[in-house]
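Heads up, one of the protein chains got dropped from this complex, but the rest are sitting where they should.
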Amino acid sequence: MTENLLTVTGLSAVSDREGGMPVLRDVGLTLKNGGVRGLVGESGAGKSTIAKAILGILPRTVRITGGWINFKGRDLLSMKPQELRSIMGSEIALIPQDPQTALNPARRIGAQLADGLKLKRDMSARTAEAHALQLLADVQIRDPDRVMKSFPHQLSGGMRQRVLIAAAFAVEPELVIADEPTTALDVTVQKEILRLIRHMQSARGTGVLFVTHDLGIVAQICDSVTLLYAGKVIEEGPVRNVLENPNHAYTKALIAAGPRYDRPDAGLEPVPEAVFRELRQEIGIS
Amino acid sequence: MAEPITITGPAAKPRRTPSRLRNLFAERQVLFGGSFILLLVVIAIFAPFIAPKDPLEQDLMLGSLPPAWLDGAEPGYYLGTDDLGRDVLSRLIYGSRIALLVAIVSASLAALIGTILGLLAGWYGGWADRIISRIVDIWMAFPPVLLSILLVAVFGSGVHSVIAAIVIIDWTRFCRVVRAETLAQSQLDYVTAARTAGFPRMKILTREIFPNIVPILIALVSLEMGIAVVVEAILSFVGLSVSSDTPTWGGMIAQGRQLIHHAWWLLVAPLAVLFTTVLAFNQLGSGLRRALDPVLRR
Amino acid sequence: MMTLSRRQALSLGTATFLTGVFSGRNALFAQDSSTLTIAYNVNLPSFDPTVGPSAVNPTIQAIYRSIFDQFIGQGPDLSFLPGLLTAWGWNDDKTQIWMDVREGVKWHDGSDFTPEDIIWSLERAAKQETGNPIQFVWSTAGNYKIDGKRITGDVKQYDPTFFKWMAFLTGYVMPKAYYEKVGAEGFEKKPVGTGPYMVDAYEGNAFLRLKANPNYYGGKPAFDTVVFKFVPDATTRVAEIESGSSDITLEIPYEEYDRLKGKAGLKGVATPISDIGMIFLNNIDAMLDKNVRLAAHHAIDKKAIVDRLLRGYGVPIDTLEAPEYDAYDASIKVGYDQAKAKDLLKASGYSTDRPVKFKIQTTRGFKPKDYEMIQAIVGMWRRVGIEAEIEVYEIAKHYELRAADQLAPAAFYNWGNAIGDPTTSTGFAMFGPSPHSVWNTEDLDNMIMPLWGEKDEKKRIDGWKAVSKYIAEQGYVIPLLQYVQPIVYKEKLKVVPNVSGALQPTLVSKA
Partner (left out) sequence: MIAVSILNRLIVAAVTLLGVAVIVFVLLRVVPGDPIAMMIAPGASPADIAALRARYGLDLSLPAQFGVWLQSVLMGDFGTSISLRRDVLELLLGRLPATLELAFAALIVALAVGGAVAVAGTLVRRTPLEPAIDAINGVLLAVPDFVWALALVLFVGVFIPVFPLSGRIDPTLSIDFLTPFYLLESLVRFRLGVFFDVAAHIVMPVLALALPLATVITRILKEALLEAMVQDYVLLARLKGMSEMRLVLQEALRNAVGPALSLTGVQFTFLVGGTVIVERIFAYPGIGNMAIDAVINRDLPLIQGLVLVFGAIFIVINLAVDLLAAALNPRLRHG
């Protein structure tokens, strides 16, 4: 346990809106200190639900029915709101999915970056500003002074995502949850952002839980991967193992379906319907 | 580089919209507003059968009787009488005729004019849009109360003047919304597709765009009816609406106000009815808007 | 040491504000008793009492009579008293008039009042372009000469009511020198008169503050300060007197009058005034039928209207002459008779199933219960076979339509006649060539014509009585009632009601 930053055990949840349908089925996963774990699945597979459960921001309609989320030896699920609030944003941070909506359009970048520093690291306004400037430089923004004074709409999507990455790493967290941080970006920008996250992560030794639906990204950035379908863990292990020797037919089919990370010229076979039928039978849904 | 690798599959169940709860709430609003308005329409149509007395029948000997549950009431006058001895309940019932007439006719006419101009401005753009938008701007620069008082002064008082005043003032509400909505719709893919397919522009407007505007239009009409009821009441209140002894709610309010200490029911009864009606139209309108507007429903 | 947090400082500020508000209130309640605050029912549009529509508005005369003096004064019982003229009259053959001017009077600006002012005022009123609505009376004399304190002038056309008008609408003396100096607009900004009160401050649609004229020839008035608050809304006027913000108010609904006069600390007085309510008939359409006219009159139960609708505040009348007027004849009666009304209509082929139809116009809220009264009358008509459609108009519209002779077949109006002369009631209302008349037929005009210049007073009055009788028989007009004016005031005051309806501050005193 000591080397694990995050351990999720037997996590189950149901959605009240869907008439009590299970959305997480006995999920377990671990993340080592300084490790990067990919959390993969199609829409509705439950990957975002896990991320939200860790952050404590599940919608009211989703109810956790069992399990533990152990962060540095403490169960997040049984914590009081105050304790959670002191951990979130300082020890655990989030890189959100859509840089368009994740920055307040009415406030300047500098002020938004400084918020976390002032609130979580008790910095004075002046120190926070200097620190924010440094952070912008760290995320390879060329003209940090100008960006500090800019409003979000004056920046490109990639720039905004850099700012959000800076904001996430600003508080020196031990765990960063990256919720599909590149989905909304151009493919070319995507790569730079992935490299940046990897760079920030390894320089600081931060653990990253990387939520995505893209196996190619997993291959680029993650050490280990957990594959979900319909709220159940289908396959789990070090990236290389899973991608090269998948156990499950679904994993195999997925890899066959996508352009292969090592052979982009191959693939694009649709996942056979039979695989889904088998999967559903296995999990126990009709 | 190829498209990013994404996992897609038929497994995802069709999700219910996240606003199911809100829709329920909306339906409840529609239910309340709609059933009250329906009741009112029935009452207005069958007023002669429902009203216990002739609303014009006066008896100075029976003036200012209190409602049935108070001391000194006369049997048969459930909500009491006014200072001319006319039955308050019957006058309220007959008053709903004027209120609904004004509401329905003026809101429909305002919607008709506003929609046509709004569609033209939003769809054809260019100078048509500029002219229509400018007229709307100028129009909206008039204070509505003053303008309606002036208009009634021009046309003379009466129901037709009230309706004319409301239509002349409020068509702009429809025009603005319809124009914006048309503009938004015309930039959507299905319109582009239709245009590329070579459909005539007018046909696209009437067959493709207009049906998509109808829901918000219905909601607007309902809200407008509530406004019309209030405007009629205000004009009756200042004595510029129906001037005969035909009962109107606003006229009853103005009359009751003079006698508030003497016979409070003369003010409270029409106020309560006016208020409930406006509330019903508002609820119906906003409920419909929530339920029908694709943007709000999200 | 005491330090204040920001929040404490803010709450202190609030406390100061509230104290300020309440102390402001207290100041209002603690008004010294030498201030009289009147919640008045109409706004004062113009200070010039001789020009424009406001000059003939009877209600505003209370204000004009405070600031200005009339040529001839008038008591609350309509009797004529010396004003700025101490004596007046005609020579024997009525070709000349003479007037004795009061001496030692000063204008509010300190200058002396002289006979020149009287002549200037009369000549100005007689000039068409001045816009005096009563110009047709003032122009019947002219060529004035001063001989010491006596003025003489030539009669161009004998008008027996000439001197009566001097105590009535537009009969005010204006300052010649001052007016010529400042002009019409300057006069509106700072009016100057000889009256018991001087203008101190004025804010249109809000209030007029007057202060006592210490040099008034009739002695210093009872209050140092008089405030007219212009509160056109009756409900707000009631709230004003009930909350104690005003000392006296008038023209409130009779129900409210009955309620308020019974309240502790308040008193009320309601007396008949020289205003009558009437329905003008126009000689068009259905009204050309004498049966319809008379039926319409007989069908109205005036007593029920007064007793039930006006709660007893009103005096039913059958001619345009109220009991206080010179040509009142108690023997002329029309009477309420539903059966007779039905018979009359039947004779012309009308019944409740086949009613005669016409339009009736009325004001609403201009006089107490005017609109309700017309609704009641329409209801009474409906029972005998008359279907009248009501149209509401503003009083200005009435004047307009009447001047153009375009009134509906029936039109409700109230007629003020504060000098009680038959010419200013029956005369102007019924004489065809008069621009104020509505019924225009030759039979009546021929009957009235000789009375205008009749020099024998007894013959003149008898002549008018005969006219009234003829009108009643023919049904050319429907007189309804004489109004009663309700006034509510604080106990500490004493109020002398004025038959002319003008609530003059000089008629109010401390009890």
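Letters A, B and C mark the chains as written, and numbering starts fresh at 1 in each.
The definition used in the following text is that a contact is a pair of C-beta atoms (placed from the backbone, for glycine too) under 8 Å apart; a residue touches a chain by one contact, two chains touch by 3 or more.
All of these numbers come straight from a predicted model, not from anything done at the bench.
When the full complex is examined, the chain removed from view is found to touch A, B, C. When the missing chain is restored to the complex, the residue among C:N143, C:N205 or C:T352 that touches it is C:N205. Which of C:V227, C:I360 or C:V392 touches the hidden chain is settled by the complete complex: it is C:V227.
In the complete assembly, the contact with the undisplayed chain comes from A:L103, out of A:A53, A:L103 or A:L227. When the omitted chain is restored, the residue from C:N132, C:Q375, C:T426 or C:N498 that touches it is C:N132. Remark: the residues of chain C touching the chain excluded from display are 17, 20-25, 27-28, 31, 35, 37, 39, 43, 45-46, 48, 51-54, 128-129, 131-136, 184-185, 188, 201, 203-207, 209, 225, 227, 229-233, 235-236, 239-240, 242-245, 394-397, 399-400, 403-404, 428, 433-436. Mapped onto chain B, the interface with the missing chain covers residues 134-135, 137-138, 140-147, 149-151, 153-154, 156, 226, 230, 233-234, 237-238, 253, 257, 260, 271, 274-275, 278-279, 282-283.
Contact between chain A and the unshown chain involves residues 55, 57, 60, 85-86, 88-90, 93-94, 96-98, 101-107, 112, 115-116, 119-120, 151, 153-154, 164, 167, 171.
Here is the rule we go by: only the chains that are shown with their structure count from here on.
The chains in contact with chain B and with chain C alike: there are none.
Central chain by Cα centroid: B, whose mean Cα position is closest to the mean of all protein Cα atoms. Look at the CA centroids: the one farthest from the centroid of chain A belongs to C.
Centres computed as Cα averages put chain B at a distance of 44 Å from chain C. Distance between chain A and chain B, defined via averaged C-alpha coordinates, is recorded as 50 Å. The centroid of the Cα atoms in chain A and the matching centroid in chain C are 86 Å apart.
Counting partner chains per residue, chain C shows two or more touched chains at no residue at all. Partner chain C is touched in their complex by these residues of chain B: 56-58, 60-61, 63, 83-85, 156-157, 239-240, 243-245, 255, 257-263. Note for the complex: chain C touches chain B at residues 234-235, 238, 253, 255-256, 259, 301, 304-305, 307-309, 364-365, 371-372, 375-376, 378-379, 382, 389-393.
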